[in-house]
Each structure stands twice: as C-alpha cells, then as structure tokens.
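Right, I'll just put the structure down here and ask away after.
Removed from the display is one protein chain of the complex; every other protein chain stays in position.
A and B label the chains in the order they appear, each numbered from 1.
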Amino acid sequence: MRAALVVLAALAAAPFLGFGEGYSLTLLARVMILAMAAVSLWLLVGGAGLVSLGHAAMLGIGAYAVVVLDDARVTDAVVVVPVAMAAASLFALATGAVAIRTSGVHFIMITLAFGQMAFFTASSLAAYGGDDGYTLYGRMTVLGHRWLEDRMVFHYLCLGLLALVLLGTRMVLGSRFGRVLRAARENPVRVEAVGFSPYPYRLVAYVLAGAVAGLAGVLLANAAEFVAPSYLAWQRSGDLLFMVILGGLGSLQGAVLGAVGFVLLEEWLGHLTEHWRLIFGPLLVLSVLFLKGGLVGVLRRG
Amino acid sequence: MTGIAKGIGRRGVLGAAGVALAMPAVRARAQAAGVKIGLVAVQTGPQAALGTQLRDGFLQGLKHLDGKLGGLPAEVLVIDDELRPEVAVTKVRAAIERDKVDFVVGVVFSNILAAIVRPVTESGTFLISTNAGPSTLAGRGCNPNFFTTSYNNDQVHSVMGQAAQDSGYKRVFVLTPNYQAGRDAAAGFKSRFKGEVVDEVYVPLTQLDFSAELAKIAAAKPDAVFTFMPGGLGVNLVRQYRQAGLANIPFLSTFTVDEATLPAQGEAALGFYSAASWAPNMDNPANAKFVKDFEAAYNYVPATYAAQAYDGAMLLDSAVRKVGGRLGDKDALRAAIRAAQFRSVRGPFEFGANHYPVQDFWLCQVAKRADGKFQTETVRKVLSHDTDPYAAECRMR
Partner (left out) sequence: MSLGLLLVQGLNGLQFGVLLFLVAAGLTLVFGVMDFINLAHGVQYMLGAYLGASLAAWTGSFWLGLVLALPAALLCGLVLEWLVFRHLYERDHLSQVLATFGVILFLNQAVRAIWGSAPLQMPVPALLEGGVQLMPGLQYPVYRIAILVAGLAVAGLLWLLVERTRVGALVRAGATHAPMVAALGVDIRGLFMLVFGFGAMLAGFAGVMAAPVLSVDPGMGDTVLILAFVVITIGGIGSVRGAFIAALLVGVIETLGRSLLPDLLRLVMAASPARQAGAALGSMLVYIAMALILAVRPRGLFPVRG
C-alpha cells in the first residue's frame, strides 16, 4: 500500500504546495472522487474477476439521488448520502442478480446493457432536465451547516472518504469473504468443489461496489454542482475501467494510481495541443504493450 | 470514449487558430491593459463543425478590429466544451479563476450554457452567448450578467409555426429529437401554428436511420413536415427524406439546413426551408463585408453560428470602447453592453429588458449559388421587431 499512502499524503499536502487555488482544488477533487469509484470497480475487476462496463450507472444513480432530493428540497448530507448509497446498492442488487449468472465477455455486455438502460432512463427524466442535465444551486449541507461550500473542507472530505474507502476495501479483501471471492476468481471449479457457491459472494461484492460508487456519485454531483445523463454513459464506465487497468490489477492501490495517472495525463496533454488524443491514444497502446501489470507493476519492478 | 475529467482550458489554441490571424497582439500574453476572452466552442464530436463556425466567426470579428476590443489588445482562449456539461464547468471555472478572463463568450448548445451560467455570472464575469438562448434565462432566470446575441430558441421555432400558418398549411407532421430542446421546438412551433398536428414523433439523439419515421410521414400524407434536427441528425434526415421521394412535401425546419450542414447535404436540401434572423445574402454593408472576408479567410460559407459570434465581437468592442477600457467598473460595462451600439450583420440590433435581442425573423430557403456552393437565402420576413415570449417574466435585479 506504500504507493497509495504516498499519493494520499501528496493529496493532503497539495493545498499547501501551491495547488490551493480554485481550479487546482476542483481538479484534485475530481481525481479523488474518480479514484474512489475506481477503487470500487477494482473490487469487482481485480477482486471478483467481474469486468463491468456499467459501473458509471452506479455513479450516476448516486448523483441523480442528489438531484431528486434537491428537487424535493432535501439537501442535508445526513439524508442524501444514505439514500444515494441505498439507491445505487438496490440497482446493483437487481441488475447484479441477473448479470452474475453470465461470465466473461457476456458479463461485460450485460452490464453494458443495464448501464445503457439507466442512461436512457436518466435522459428521459424531463422533470430533472432530461438530456440537458440539472443544475444544483449549492452543495449539500451537513446537519444544516454549509461547510462543504468551502473548497478546502470539501478537499479534505473527499480525501478522508477516499482513505476510508481504500481501508474498507482492503479489509473486505483480507477477510474470509474476500478470500473466497478471490479464490473463486482464480479457480471457480475448486471453490465449488469445496462447497462454496461463488454466486452470493460475487453478488455481495457487486452491491458493495455499487454503494461505494453511489457515494462517489454524490460527491461528483456536489463537486460539479451539476448532474447530466452523460455521467451514466458507457464511455464513463469505459474510463473507469481504463483507470483500473492502467493502474494495474495486481494490487488495490493500482486503482488510485490509475485514476491519478489517467486524469492528470489527460489534463496535461490537453494543455499541450488541441489534438491531444493523437498522443494519448498511442500512449495507451504503448502502456499496454510495455507496462505489463500497469503502473503498480512498474513500481514493483522499479 | 474519452476522459471523464477532461482538463481545464486549452491553452494557446490561437497558436493554431491564429495562424490565419497573423496578429501578434492576440497571441502575446495580455499586458495589464488587455482584454481576455474565454471562447467556449465545441471542437470535438459530431457537432464540432458548429463550434468551428462559432470560433471562426468571432476571430473574423477580431480580425476586422485589428485584434483589439475597444482599443485594448485582445487575447482569446478557445475552450472546447466537448459537448459535455461537466467538462464545460471545469474548464470554464479554470478560465475564470486561473486565466482571469474578462468575458466568457460563445456556447453552441443550451445544455452547456445551463451548466456554466452560474459559475460564470456568480464570479462577476459577463457571459455573452452567441448561440444558445434557452427560455429559462430569458424569463424567470434572467441574469444581469448574461447577454445573448442570438435569439430565444423558441422564437425561431415559432417563426416556422407562423410561416406554416401564413402558407395556409392545414396538416403538419412534427419530428424532433427526444430531449428538452426537441420538445421545446415542437411546443414553439405549435405556439403559432393553429392547424392540425397529424403526429408528433420523437427520436433518440443518436438516431442514424430515419426510414421508420419517413414511412410514417408517407402514410400520414401531411401538407408539410416540421422538424428540428441539428448537426449530423439533419444531414441524415435531409438526404434520406430526399431519397424516399418525400421532397414534394414542404420541409420546414429549424437548425437543420444551414451553412454548417449544407456542404454534406448538398443538392438533397435544395428548396428546403429554415427560419433565422440572419442569412448570408442579407443586404447590408456590414454583412457584405463579413461574408466576403470570412469566406476568403476560412474558405467556407458562414452560418448563423459564425454571424452571431461576429456580432458578439463587435458588441464587446463597442462596450469596451464605451467604458474607455475600464473593465473593472461592472455597472458601467453592463450598461455599455446593454446599449449595443454596433453595426450588426442583421441590420438593426437592440437588447430587450431580458438581455435577449429584439429583432426581425425571416423564412429562408436553401439555394445553390453561382459558384456551386449552397446557402440559405431569405424568402420573406415573418416577424418584425419580435420580442421573445418569456421577456415579460423577467425581473432583472
């Protein structure tokens, strides 16, 4: 976990190292929120061997829970966060129950299908802006206090939650539950032979990942103060997947490294040239060909 | 499939875009006395052609002003919103907080505008939309720091409704994409069209093939079809409409056949109708100069996106000049923009109480020019000195 600790420490120190202005903090908040979502996806991909191409739907449902409650004038985190996480978990439970019956590429495609259904549903919610999205007027309150409007507070909230999510996921993976989950990924036949059915374990992991992604969605909505159906688009699920792969599936901290690397690289290239994708694309290819094991693999070897 | 957290303002775009400008003042880092503009124009995705029109129109305006706005050297940061609201918010915030732009100008699509209007206006920066004109910002949500040089979207659709009414059509088939702007288009058209709407069909924004809808139209045998299909959607619809032999049914459209899509629609769009407050053939000196120099510089026919952005540059020039370059005096600057003392390519131009233009609207038709290029040309004036329907709800603070 050393690399992840270094990243967390760097994020904690960043506001005092010349990254304390508004735009840097906005960018760092996005990095942390996406890292949180990537960690939850890592639990599925790296932990359970379930490659989901519909993870953005969970993120989006968390964000849309904020919207629906905001429209009903409920803006306190005490209500919003549990409701959003519950909504995302419920969606994960319902879709996961069907999806986990399949495996491999079929699992990728069925999660994509559910993600697309959520996307089209969000686009048709005319009351919440439909395709145009919904502007939130202000961030959540915490027990009636408007603390989150302060960017520094928000920064450290995101950081704290990211650390918590990392720690929690690590504990889950280290527990008996996590060991069964990982054994089922390595060798499903043997796990079944010893009398475990992988199905309930995978479903629980899927629901847990959904809940965490829902939390990230709440933060994302609050960071941007804006929610749009594009949060649920399959391209977003793809982005999250790429963060996880880029970071490396060998270790949980890969998710954090991948998210940081992905967002910052895009950001930096975007400054260089309008045609930054001409560079970013080949870089992705090269990273696959030469960085086996992702960023984590490089750190291990190096 | 692109990045979830796309970066902040794209720097030095004028390094590329400014090649044609040959204008050192623009590229040079602004001196204390310069004007900085964040120009929001979509540059990626299927709708990028519209953003390019907008950008080139604004830059053409600057070129005519020798790279200065109100006598101050101007620097333009082109911001690609990627047609993704959350990306637009991040980049525009960066432009305001890091790059300290004095004005945010541009924006093709209303959903992008809706996303950035709060961050921009709350920071005390003026937001000049040169295309998107949503109803929310025209009515109850009107904002002292927000202006548009275009129109209220509903106005354009209602112009087509009026034109259909004037042409004596009794039965019209309505076809729009299934999103807010599409539903607004249908509502706007129906606000002035009093005949029968035989069917209203909504299609997904990602639709490629219209054969199912075209069969429905043929079965319904309407007097005319009203549609709103921006960008690539319109390219597909127009060509398939012609191929299906439906072209004898009048094709009334808004934002569907314009100079941005005509190069791809070509002959298929010939004779199709659109509604606008400007067309390249408008006969006034400012417009003649704009169209001639624009085509010489960029080698394509400008559309409304370019014309309104050109007007945006002229508007800013007049305002900065009027306050003598004192950009800090927000109230004086607001009054100066509101006064709109410039020569618009549309002829007369004035702002209403809600900072939306009060202007004439025309029925236009696609025509082929002598040089083989296509453009829309005015047919007749439909509404004179028209104020949008939401202006009455605006209580400007």
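The criterion applied here is as follows: a contact is a pair of C-beta atoms (placed from the backbone, for glycine too) under 8 Å apart; a residue touches a chain by one contact, two chains touch by 3 or more.
Note that this is a predicted model, so its numbers are computed, not measured.
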Selected residue (touches chain absent from view) among B:212, B:335 or B:396: B:212
Selected from B:239, B:322 or B:338 as touching the chain missing from the view: B:239
Touch with the omitted chain, as defined above, among A:9, A:78, A:164 or A:288: A:288
For subunit A, residues in touch with the removed chain: 45, 51, 98, 101-106, 109-110, 112-114, 116-117, 120-121, 123-124, 126, 234, 238, 241-242, 245-246, 249, 275, 277-278, 280-285, 287-289
Those residues of subunit B which, in the complete complex, touch the missing chain: 1-2, 43-46, 48-49, 52, 178, 183, 200-204, 206, 208-209, 211-216, 218-219, 221, 232, 235-236, 239-240, 243-246, 260-261, 263-266, 300
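The working rule: only the chains that are shown with their structure count from here on.
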CA centroid of subunit A to CA centroid of subunit B, Å: 36
Touching residues on subunit A, where the partner in the complex is subunit B: 21-23, 26-27, 30-31, 34, 120, 123-124, 126, 129-133, 135, 137, 224-226, 228, 230-231, 234-236, 238-240, 262-263, 266-271, 274, 277
Residues of subunit B that touch subunit A when the two form their complex: 1-8, 10-11, 13, 16, 43, 80, 84-86, 89-90, 93-94, 97-98, 110-111, 114-115, 117-119, 178-181, 183, 204-205
